[in-house]
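One structure is given here, and the rest of the page talks about it.
Shown here: the complex without one of its protein chains, the others still in place.
Naming follows writing order (A, B and C), and every chain is counted from residue 1.
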Amino acid sequence: MPSELDTRLFDPGRINLLIGILLFLAFLIINMLRARAGHSFFIRPLAGLQALDEAIGRATEMGRPILYMPGLGDMSEVGTLASITIMTRVARKVAELGCDLEVPCYDPMVMAIMDGVARQAYREVGREHDYKVGSIYYVSAQQFAYVAAVTGMMLRDRPAANIYMGSFYAESLFLAETGNLTGAIQIAGCDKVTQLPFFVCACDYTLLGEELFAAGAYIGREPVQLATIAAQDWAKALAIAVMLIVLLLTAFGHPELRRILQVS
Amino acid sequence: MYLGPILLTFVVGATLIALYFIPHHQAQEINSELLLWATIVYAFALILGSVSLWSVHAQRIRQRISGWPFSLVTLFALLGTTFMGVAWGIGEESPLGRFYSMVNSPLASTMFALLAFFIASAAFRAFRARNVEATLLLVTAIVMMIGRVSVGEFIWRGFPGLTEWLLDVPNLAAKRAIAIGVGLGAVSTALKIILGIERGYLGRTR
Amino acid sequence: MTWADRLLRLDRRIIFLLVAAGTALPLLMPVNLPISVSPRVEAAYQTIDVLPAGSTVLFSLDYEPDISAELQPMTIAIMRHCFRKNLHVIALTLYPAGPGLVEPAIRVAATKEHKVRNKDYAFLGYKSGFQTVMIGMGESIRQQFPVDFYGTPLDSIPVMRGIRNYGEIALLVNLTASSAADYWIQFAVGRYRKPMVLGATAVMATDYYPYLSSRQLLGLIGGMKGAAEYEKRMDLFGDARRGMDAQSLVHVIVAFLVILGTVALFASGQRGPAPRAEKPQE
Partner (left out) sequence: MSPVETWIAAFLTLCVFSFLYRDNPFYRFAEHLFVGSAAGYLLAVQYQNVILPNVVLPITTGKPTPQTIVLTLIPLMLGLLMVARVSPRFTGPARWAIAFYVGIYSGIAVPGYMQAQIYAQLSDAVKPFAPGWGAVNSALVLIGLLTVLAYFFFSAPHQGLHGVSARVGIWFLMVAFGASFGYTVMARVSLLISRVQFLLRDWLHLIPMS
């Protein structure tokens, strides 16, 4: 047999990756401890988030529903996870004001989770019985079947606000263009760079790439969540520092250090 | 009520991270088995989803909401395709296979093709050089569109080279920064979930 | 109302008609504009071209009918190239609707290059679960695909003899319209150190330039245009090259529309609708 069965308990070629994960974990924990100790974190404001409340308010006045699309990513996409966190805020606001919410889902797992989030939000504001079963529903895990159903819904039910948060793909232009045609307020957040130009053009506010993840943490303004954004910034700073040091050393004839970034 | 599931997420997540560093063949088998389980859970979630789709349309029919006959179409299609696939399989020549290439394929590809029209209308209506940023976007887009096709070379021989440079230098730089940022965001979110800091997915908001 | 104002209110259906005409006319009356081969496609071509005869190339063809316009011609062209160089081909797909496209594509490529199933190539069929399959194949291909698409056990297929896992694969070719590419890069390239060539839709192509520069990918073929370039390099005349005239014309139309929109906006003296999307205020 050409390749023997592997019996090693650790792959030494990956130790640098392990160190990276542990460092990042340390950044997270240090910043969370700082947050516990009462340190307040500055996070630059994200315009799209401030617009969310406004949009929900307007929908309530107009008596028309809000359409919340959690993207076409599954649970392995971080954009979906961020979308779930943003949904917690949207659902609570919607529950408070008592307007209609529609959440068509592409992934059944996401549907189940979103349903749980919304129920909980209604419970928290003490309106458990106002939650409409079936307002969060699965449409189809086939991309354009989903698009067909949602655009149809946009044209017929005329939601007052369309909120796109999560990982969107080719459907972005289709949905955003149709939404634009119906005159709804549109707020988007997407981590797929390729689709951003379309959201930027057709929506009132757009969270670009990583801002979507930050929004998830930013939204509750809880110190522990904000601390995680700070930890990410530390990691970014570390990455920049490592890059510059290695480049400088290379310029002075010592390219060896580059190996610390190579994983087997 | 939440402690159990949070612990489960922690154990499963931490195990999968550990397995990345353990090349032992038995460890890798455990890895495959766990991934398979996730696939199975998803399959059951899809059953849950289909029930949800069914009840939404059944409700529309029961309450005679405008356009309810169309919901009948959805229900028939759902029931019919599921039955065909479970009874006779999903192969290329099975009834479902033929149905798919006759109905789903043309519908999906035509929906996709509509985007060509939408993109043209968006190009006219929304993509306008309002400020420096928008102008940069537009000029790059036009150079790309013209430079990547035969006509571009006809107009100016330097076009293909220019598009390659745009892709290789500014595009590479921006995409790389985004990849790093998104990567960090992803690692951070995943770690938060594994550590139980982020619990939104369990329906717990605080 | 000035001409510019009127132009700004143009019914979008007129634009739709323009696009429809721009697509149909060149298909009915082709002029076959010349095309040149870009360095990325050339790199992909060379990667395959230098493999010694008898090496095994693994194709993961992860796409469905809706996107096949871009990837199907690519599959045929690259496979024909492998067959011409007497390479062994193993194909699989991670999409349930994939086999309906992949099977005919291999058959066309093999027939044109006079190759025989099981002797020169094998088609393993579909298996669900991206990461599961990719990681599992690192352990054993047979465990993931005990039998091929036609139900033949892998052990009785000559071309599969001695092929256990990625260890015996010389090159991975992934043609996809989805994040399957990311996972192949993470697992086959990252975990198992396999060289990889990517064929992607044009939309995805720009996102993968960083991976080319870092040599995680050895070549990149983007969309129908990329497929047309590959066809050209192979001296073939397939569906991709046939579509290129229409492609040129519609691009010109869209570019013209962008410019027209901007000119009309300035001529009308409006600042237009205030920029609706802006970066976050501070």
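Everything that follows uses one rule, which is that contacts are C-beta pairs under 8 Å (C-beta built on N, C-alpha and C of every residue); 3 or more make two chains touch, one makes a residue touch a chain.
Predicted model only: the values in this text are computed from it and were never measured.
Colleague: Which shown chains does the hidden chain touch?
Modeller: Spelled out, the missing chain touches these shown chains: A, B, C.
Colleague: Tell me which of A:L9, A:A26, A:M62 or A:I240 is the one touching the absent chain.
Modeller: From the options A:L9, A:A26, A:M62 or A:I240, the contact with the absent chain belongs to A:I240.
Colleague: Given the contact definition stated above, which residue among C:R84, C:R107 or C:K127 touches the chain not shown here?
Modeller: Residue touching the absent chain, from the options given: C:K127.
Colleague: Just checking the interface: what residues of chain C touch the absent partner chain?
Modeller: The list for chain C reads 13, 16, 19-20, 23-24, 27-28, 66-70, 96, 126-129, 131, 182, 185-186, 190, 201-203, 205-207, 210-211, 213-216, 222-225, 238-239, 242-243, 246-247, 250-251, 254, 279, 282.
Colleague: Suppose we count only contacts with the excluded chain; which residues of chain A make the list?
Modeller: Residues 14, 16-17, 20-21, 41-44, 74-76, 78, 109, 112-113, 115-116, 119, 133, 138-142, 144-145, 148-149, 152, 155-156, 173, 193-194, 196-198, 200, 208-211, 214, 229-230, 232-233, 236, 239-240, 242-243, 246-247, 250-251, 255, 258, 261-263 of chain A touch the chain that is not shown.
Colleague: Please give every residue of chain B in contact with the chain that is not shown.
Modeller: Chain B touches the chain not shown through residues 1-2, 4-6, 8-17, 19-21, 33-51, 53, 67, 70-71, 73-86, 89-90, 96, 98-117, 119, 123, 127, 132-134, 136-145, 148-149, 165-184, 186-187, 189-191, 193-194, 201-203.
Assume only the chains that are shown with their structure count from here on.
Colleague: Write down the chain pair with more C-beta contact pairs when A-C is set against A-B.
Modeller: More C-beta contacts join the chains of A-B.
Colleague: Measuring centre to centre, with centres taken as mean CA positions, what chain is farthest from chain A?
Modeller: Farthest by centroid: C.
Colleague: Which chain is most central here if centres come from C-alpha coordinates alone?
Modeller: Ranked by how close its C-alpha centre lies to the overall one, first comes B.
Colleague: What whole-number Å value describes the gap between the mean CA coordinates of chain B and chain C?
Modeller: Going by mean C-alpha positions, chain B sits 17 Å from chain C.
Colleague: What whole-number Å value describes the gap between the mean CA coordinates of chain A and chain C?
Modeller: Their C-alpha centroids are separated by 28 Å.
Colleague: Just give me the whole-number Å value for how far the CA centre of chain A lies from that of chain B.
Modeller: About 14 Å, centre to centre.
Colleague: Residue numbers in chain C touching 2 or more other chains?
Modeller: 66, 206-207
Colleague: Of all the residues in chain B, which ones touch at least 2 other chains?
Modeller: Residues 25, 28, 104, 108, 111-112, 119, 121, 127, 141, 175 of chain B each touch two or more of the other chains.
Colleague: Sort out for me which residues of chain C touch chain A in the complex.
Modeller: Where chain C meets chain A, its residues are 66, 162, 164-165, 167-168, 178, 190, 193, 203-204, 206-207, 276-282.
Colleague: Under the definition above, what is the set of chain C residues touching chain B in their complex?
Modeller: Residue list for chain C touching chain B: 10, 12, 15-16, 18-20, 23, 33-36, 38-39, 64-69, 96-97, 99-100, 103, 128-129, 131-132, 135-136, 138-139, 143, 206-207, 209-210, 213, 225, 244-245, 247-255, 257-262, 265, 271-272, 275.
Colleague: Touching chain A in the complex: which residues of chain B?
Modeller: Interface residues on the chain B side: 17, 20-25, 28, 41-42, 45-46, 48-50, 52-53, 55-56, 59, 67, 104, 107-108, 111-112, 114-115, 118-119, 121-122, 126-127, 137, 141, 175, 178, 180-182, 184-193, 195, 197-198, 200-206.
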